[in-house]
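Complex shown without one protein chain; remaining protein chains in place.
On to subunit A.
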Amino acid sequence: MAEPIINLENINVLFNQTSTAVTAVKNVTLQVNKGEIYGVVGYSGAGKSTLVRVINLLQLPTSGKVEVNGDVLFEKNDTVSKRIGAKDLRVKRRNIGMIFQHFNLLEEKTVLRNVEFALRHSQKKEKEITDRAIRLLKLVGLEDRKDFYPAQLSGGQQQRVAIARALANDPEILISDEATSALDPKSTVQILDLLKRINRELGLTIVLITHQMEAVKQVADKIAVMSSGEIIERGDLVNVFTHPQKELTKELIGTKGELAKAIHLLDKDAIENLNHEEWELVHLTYTGQDVVDPIAATLYKKFDVEVSIIFGNVDELRGTPVGTLFVTLKGDAKSRQNAVDYLKQVGVDVDEYNSKEVIA
């Protein structure tokens, strides 16, 4: 049974501006299990940063309950109001590493001193602290840069130092707030690979905030979609990507764009020539094996349904290939229904758009 390590209950965060109050987070409940990589996505201003900063109380919620690894750090509702003491909070925070979009390294300290800074209260001897810091720099592949200052490193290297620093106290949780947003594609891939590796090798639980869909696609196990302070959709990565429910989710993951493209590609004449009663556009999504290849033949033979492919592509979700295919099915209603049932039976997800929807 999956064990929740982060448990947020009914979190609300209000910012009192001079004129108006902004509710940055609205009644959010979120559980993250040990060892998971949990992606939080949404447009700018959705409240992602505010929500994750609640986990280590960099942001105090207005109400709700924050529980990390079984300890209640904060709880406030109509009947209770409690909060962990400052000293205990500092100890707890060392168990929750955090990395940021702009790295936030101390610029007047060398790479080594930046990592050592994190270990200052670790009760270790100076020598042990240095040894540990160097080991961490090895982990991120930067031990040869230990005497450099952050300004002498590239963005990707700075982020790796920040990761080493965040991991210094052996945290069980790592929060990444747009950690790859300021990096070029190559460094982004390197950082994501590094995160995946430490997730696997150290069993670290990672909360990954991003507005880059590519990032969550590569590494997340689960995702939550945020909009206007609320989580509007959540679940297993592959599930959410293949069965997006909310319009915003479809927009974020590009389903909407793909549908528009498919309709665009169906040229006018083709549409005119089709008997409105006898065809439909379907969006097929399938994971794993390439099951689609023989489909056209099968559907024709078995159900007397003619299949023409409009376009398709294969995406990768956490290493699993996920294919997407837009096709038109031609045939009478009964046969088409049989064909669709068959597709579902063999594990293909089918979204049907009837001809009227397409033309409108």
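Here are some notes:
As a convention for this text, contacts are C-beta pairs under 8 Å (C-beta built on N, C-alpha and C of every residue); 3 or more make two chains touch, one makes a residue touch a chain; residues count from 1.
Assume contacts and distances are computed from a predicted model.
Set against the options "Aromatic-ring-hydroxylating dioxygenase subunit beta", "ABC transporter permease subunit", "Competence protein ComFA" or "Butyryl-CoA dehydrogenase", the UniProt name belonging to the omitted chain is "ABC transporter permease subunit".
For the options A:K48, A:K76 or A:R93, the residue in contact with the chain missing from this view is A:R93.
Considering A:H102, A:H243, A:K261 or A:R318, the position touching the chain not shown turns out to be A:H102 (whole complex). Listed residues A:I6, A:V41 or A:A118: the one in touch with the omitted chain is A:A118. When the whole complex is considered, the residue among A:R132, A:R165, A:K222 or A:K330 that touches the unshown chain is A:R165. Although one chain is not drawn, its touching partners on subunit A can still be listed: residues 56, 58, 90-94, 96-98, 100, 102, 104-109, 117-118, 120-121, 149-152, 162, 165-166, 168-169, 175.
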